[in-house]
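Below: one structure in structure tokens.
Missing here: one protein chain of the complex. Every other protein chain is in place.
To keep things simple, chains are lettered A, B and C as they appear, and every chain counts its residues starting from 1.
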Amino acid sequence: MEAIVFFVSAAIILAGGLGVIVLRNPVHAALSLVATLFGVAVLFIDMEAYFLAAVQVIVYAGAIVVLFLFVIMLVGVDKAEDIYAEPIIKQRQFAALAAAGMLILVALVGVAFAGDVTGQPSNEDMTISRAIENPDGTTTPAETSNINQLAEALFTDYVFAFEITALLLTIAVVGAVVLARRPKGDLQPLPDVEPSWALRKPRAVTPTEATDPSAGDDADQDPDETTVDQAATDGAETDEAKA
Amino acid sequence: MEFDNNWLLSVMTFVPLVGAAIVMAIPKAEEELIKWAALITSLVAAGLGVFLLTDFNYDNAGELQYVADAQWISVINSRYIIGVDGIALPMIALTLLVVPLCIIYTMGHFPEPRNPKALLSLILILETGMLGTFIAQDLILFFVFFEVVLLPMFFMIAVWGGDDRRYASLKFFLYTMFGSALMLVSFLAMYFLADGTIVGDEANTFSMIALSDGATVGIARTSQLWIFAGMFVGFGVKVPMFPFHTWLPDAHTQAPTVGSVILAAVLLKLGTYGFIRIAIPMLPEAAAAWAPFIGLLAVIGIIYGALGCLAQTDMKRLIAFSSVAHMGFVMLGISTLTDFGINAAVFGMVAHGLITGMLFFIAGSVKDRYHTLDMARLGGLLISAPRMGWILGFCAMASLGLPGLAGFWGEFPAILASYNPAAILPEATFRGYMVVAALGTVLAAGYLLWMLQKTAMGTPKDEFVDNPEITDVKTYEWIAWAPLLALILALGLYPKPLFSTTDDAVVKSLQVNVMDDVPDCLNLDTDQGEACFDDLREQFEAAG
Amino acid sequence: MSEFLRSYLTVAIFGATGCLLVGAFVGLSALVRPTRPQAQKYLTYESGVDPVGTGWSQSNIRYYVFALLFVMFDVEAVFIFPWATRLEAYGYFGLVEMAIFIFILALGLFYAWRKGVLRWV
Partner (left out) sequence: MLNILAQPPTDAIPTPDVAWSGLMPLLILSGGAVLLLTIVSLAKDFIPRWFTPIYTVLIGIATGVAAIPLWLRVTDTPSAADPNNGPFATLDSSFGVDGFSVFFTMLFAAVVVLVALLANDYLRREDIDGPEFYVLMMLSASGGIVMASANDLIVMFLGLEILSIAVYVMAAMHSRRIESQEAGMKYFVLGALSSAVFLYGIALTYGATGSTNLVEIREFLSNVILLNDALLLAGFALLLVGFGFKVAAVPFHSWTPDVYQGAPTPVVGFMASAVKAAAFAGMLRVFWLTFGSYRTDWQPVIYGLAIATLLVGSFVAIVQTDVKRMLAYSSISHAGYLLVGVQAATNEGTATVLFYLAAYAFMVIGSFTVITLATGPGDAKTSLTDIAGLARTRPVLGIALTVFLLGQAGVPFTSGFFAKFYVISAAADANSYGLAIVAMLAAVVAAFLYLRIMMAIWLDGDEVADPTELAAAKAGIPVPWGAAVVLVVTVGFTLVFGLWPEPMIEMARDAVPALAIG
């Protein structure tokens, strides 16, 4: 049964992950991320880490993805960048090659040595006790709920980590406040730089494009380019519809 | 702690640095004051040098004198060890002589852009670096001073140089730094591989005394060869030896007159001095293995330099190429690994310093007057400025090795020594080198006389006739040149004092003083010699 | 089927029942209510304001700060929860540690408040 749960949730995770990179509409991509995160939560449950599963849903699927969506909406979904431009020649092919290589590597490590988790939890107290299935079909429940064990670890071995997490979150708040503030005064003009030699060929690069892709937001956008983008997005949507 | 024993060398070395600081502190407007401060500083250093020359114990010139040994960086056991012996003494004297003369020369005619404050402080810093290199007896100290020399020279070329100064200065800097990079690795390898305990030092030591006294015998032959190779590149670039020489013509041509003079007179000697002081005494076995190769590059340098000279149209560039040829003779003398050859090399270094320095002075003065060094446009110097023409002729003669002038005693014994190199070296090869080198002297006569003919003989070209700028030797030039001319003549007529000063130290540097019964491995046949070094290694290993 | 999965079966049954009930009631009302379609009735309900433009509108960056603050306290809750379940086991040590934790986070919120990012203008 656990195996079935594992495979189903693994399929959900992979499909979600694939969706994140394949879907052209960023909102859809974010939503398929939710699927992935839910799948992970199911895996946690499968491993009897209930609290983690809950946290996964509450924090990741709930809060983090909401944050993602905010950012996406902030940038504006309709202003998709021209993702068809390849800054480096044959970039896509290389990326695909690299991804395939990584996949093979991970698969090799994973498949060949999957059973070889060598470490033993050195501290017995920290072992998350699991329910034991007895031979006669009944189960002996876990000694204490894993939330208690988690708390125990949190207040002994990881108490320092716990405290500095507060510091980290504070930095995040300060950073967000600082960066979200409206800039004082006018923006400085973009520098007039030549595109680097790697970018110079093979397509003609307009100066605004070459300086900084993110400048497209507030700089004047090339009308032709926008239509191309629009077409691209539309095409992507129709593709999805077919799928 | 007596003054003359411990402090003399340090004071002498750092006086110019203090002078540089003083010069920098004087406001820019006080140009005269700046010049006099710089001159006085260099004269004070020279005065200390005179005291050193009189006080030096010539009977014991083989031993280091005025040794000071102080803690510097104890964690890597690098100490502030200084001292001077018969090899270093002439070099120090040469430095102390040339620098004040250069300052006097610049006082009369300052190169553009003027800024005497900067140029004079650079010269003084350079003096400290050069003197420091000659007195250092610790590899790190040596390396530090060796590198310190680089920067002032770089700036001198880059700021006061000719039209192509950027290229020349960068090339100079990068070449030399490339060499010293490998040299540093070699020093470190020696530090870790040598065992100083056999000569009563710490196990890992940078002390040049300990390392040349035999702390290095235990190093395996292959390691020795590699270490020597690193040093070879480092010193060879500075000399410069044949494949690494290309920076020299550019640097010389572009440098201001004083820069060229100091470069020719002292800086090139740092490389050959390194061979004599560090590479050969510390790694005699590797030196013996590399010597035929060094000799080959030396004779290539002699011929190549000479042919290069014949292809030049620029007088300064011609003199620069002649430096390559002359340093080839010095390196040939060194590569024989005999006391005779190395004595000749040291003499050659001094003679080349005096003569080529002088030639660059003249070239500078010619340039000031004619605003060109293109030999096709020059001519008739003997008519328009007869004294200068004669001085040029005198120096050209000295440079081509005319007996009775200093140049002869550098070249001729070097050629002679290669007839009879150390026994461990292949005799036939070196005799072949001798023949080629002798050919080189003929070529030298050829190009120098050709230069003389182009510039001094004939009648002045129309464009320079009745040019009021073309005057004969001026007073400041006389002051700057007279000592050099006198020394060229004096050393040429009576070379013995210099040879006797260097001889003991040279003999000592070729000995492998490791244990009581020292076999003279370099004076055995090739096979026996190598076996002899192997024996030494075994003895060392047996001893612990 | 293992014990732990069996307990989730209950959840599944409840969920299914819930969905069924909603479907049943919506279906029932669709059967009994009158149907008079008008164009206005098919407009998206936006608090009585006419929706203009596409649904994909660009939102204000201020939302982002709110969202981030929300995440921050979400994470805080994650830490508080395990502590709360065994409050007595950690004694004063736990209390002090948690107080420090909350205090630092509260300072961040305080800062954001004083900087005025919580105020909607």
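To be clear about the criterion, contacts are C-beta pairs under 8 Å (C-beta built on N, C-alpha and C of every residue); 3 or more make two chains touch, one makes a residue touch a chain.
What you see is a predicted model, and the numbers here were worked out from it, not measured in a lab.
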Left-out chain, listing which of the shown chains it touches: A, B, C
From C:Tyr8, C:Phe25 or C:Phe93, residue that would touch the chain that is not displayed: C:Phe93
Touching residues on subunit C - with respect to the absent chain: 86-95, 104, 107-108, 110-111, 113-115
Missing-partner contacts on subunit B, residue numbers: 72-76, 113, 140, 143-145, 147-148, 150-151, 154-155, 158-159, 166, 170, 173-174, 177-178, 181-182, 184-185, 188-189, 191-192, 226, 230
For subunit A, the residues touching the chain missing from this view: 109, 112-113, 116-123, 152, 155-161, 164-165, 167-168, 170-172, 174-175, 177-179, 181, 183-188, 190-191, 212, 214-215
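One rule holds for everything that comes next: only the chains that are shown with their structure count from here on.
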Gap in Å, rounded to a whole number, between the CA centres of subunit C and subunit A: 20
Whole-Å separation of chain centres (CA-atom averages), subunit B against subunit C: 83
Rounded Å distance between subunit A and subunit B, as computed from the means of their C-alpha atoms: 66
Complex contacts: residues of subunit C adjacent to subunit A: 1-5, 8, 54, 56-65, 67-72, 74-79, 81-83, 85-86, 89-90, 93-94, 97, 100-102, 104-105, 107-109, 111-112, 115, 117
Residue ranges of subunit A in contact with subunit C within the complex: 1-2, 5, 27, 45, 48, 51, 55, 58-59, 62-64, 66-67, 70-71, 73-79, 131, 133, 138-139, 141, 145, 147-148, 150-152, 154-155, 159, 162-163, 165-167, 169-170, 172-174, 176-177, 180-181
